[in-house]
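Our next item is subunit A:
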Amino acid sequence: MKPSDNGFEPRIVAFLCKWCAGAGADLAGVSRLQYAPNAVPIMFNCTGRLDPTFVLKAFTQGADGVFIGGCHPGDCHYLTGNYNALKRVILLEKVLVQFGINPRRLRLEWVSASEGNKFARVMNEFSAEIKKLGPLEKLEVSRCE
Partner candidate 1 sequence: MKYAYYPGCTLKSYADNLESSVLAVAEKLGIQMEELPHWTCCGTVFSQADDDLVHQIAPLRILLDAQKVGAKKLLVVCSMCYNTLKQASLLFEKKPDKLETLNLFLDDEDDYLGEVEVVHFLQVLRDEVGIEEIAKQVVRPLTGLNVAPYYGCLLLRPQEVAFDEPERPTVIEEILVALGAEAIMDPLKVECCGSYQTVNNKEIIADRTRTIINSARSRGAEMIALDCPLCDFNLDFRQKESEKKYTDFFTMPILYYTQLMALAMGINGDIYGFDKHYVDPRPLLKEYELI
Partner candidate 2 sequence: MRIILKGSKVKSKLTEKVEKISGQNIFACYQCGKCSAGCPMIDSMDYMPNQAMKLLQMGAAEEIINSKTMWMCASCHTCSVRCPRDIDLSAVMEALRLIYLRTNVNKVEPSQIPEEELKDLPQIALVCNFRKMTR
Partner candidate 3 sequence: MKRIGVFVCHCGINIAGTLDINKIIHRISNYPGVAHAEHYEYMCSDPGQNIVRDTIKDQYLDGIVVAACSPTLHETTFRNAAKDADMNPYMVEIANIREYCSWVHRDRPEDATEKAIRIIRTAVEKVRRNESLYPVKIPVFHKCLVIGAGISGIQAALDVANAGFEVILVEKSPTIGGRMAQLSETFPTLDCSQCILTPKMVEVSRHPKIRLMAYSEVKEVTGSIGNFHVKILKKPTYVDTDKCNLCGECVNVCPIIIPSEFDRGMSMRKAIYMPFPQAVPSTYCLDEANCLGLNPLRCSKCQDVCEPGAINYDMKPEIIEEDVGAIIVATGYDLYHKEALTEYGLGIYEDVIDGLQFERLLSASGPTSGEIHRPSDGEVPKDVVFIQCAGSRDEKHNPYCSKVCCMYTAKHAMLYKHRVPDGQAYIFYIDIRSAGKDYEEFVQRAMEEDRILYLRGKVSKVFKEGEKLVVWGVDTLTGQKVEVLADLVVLATAIVPRAATPEIVNKLKIAADGNGFLKEAHPKLRPVESLTSGIFLAGAAQSPKDIPDAVSQGSGSASKAIGILSQKKLQHDPTITDVEEIACGGCGICISVCPYTALSMDDRRNVVLVNDVLCEGCGTCAAACPSGAAELRNYTNRQVREMICAALSKV
């Protein structure tokens, strides 16, 4: 494992639902909260759209971490999409271990539209954590060129 101050900038994909986590990220922007720029957002209507293979795809394409941001339990715009996401993440964590990927590289957080602060905070925390874990090297990866 590499030390965290080695200048390593992790690549992170952030799957966000547009109603809660995406809106929370908007609020972080409007509030000009500064956070680590490592995560590139990909927007869904709902975290229910999160096919587990998307996470695996991201790791095989060179992501060092995958973030999923959904609505708090009970707040899903589509009623139960976030519960499905949660179930899939729990399974994915087990699958990742099988692939030799530290499951801490996958993180699911509930972020509401009013939690700009939380969004910025978890972005910083997650980036720092992935930095500490270092680049994902255990896979034979063919990074997208």
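Regarding selection, all candidates are chains of the complex that A comes from, given by their letters.
Everything below uses one rule, namely that contacts are C-beta pairs under 8 Å (C-beta built on N, C-alpha and C of every residue); 3 or more make two chains touch, one makes a residue touch a chain; residues count from 1.
As the structure is a computational prediction, the values presented were derived from the model and not from experiment.
Comparing candidates 1, 2 or 3 against subunit A, the one that touches it in this complex is 3. Taken together, the subunit A residues at the contact with candidate 3 in this complex read 9, 11, 13, 18, 23, 25-26, 28-30, 32-35, 37-38, 40-42, 44-46, 48-54, 57-58, 61-63, 77-81, 84, 88, 120, 143-145.
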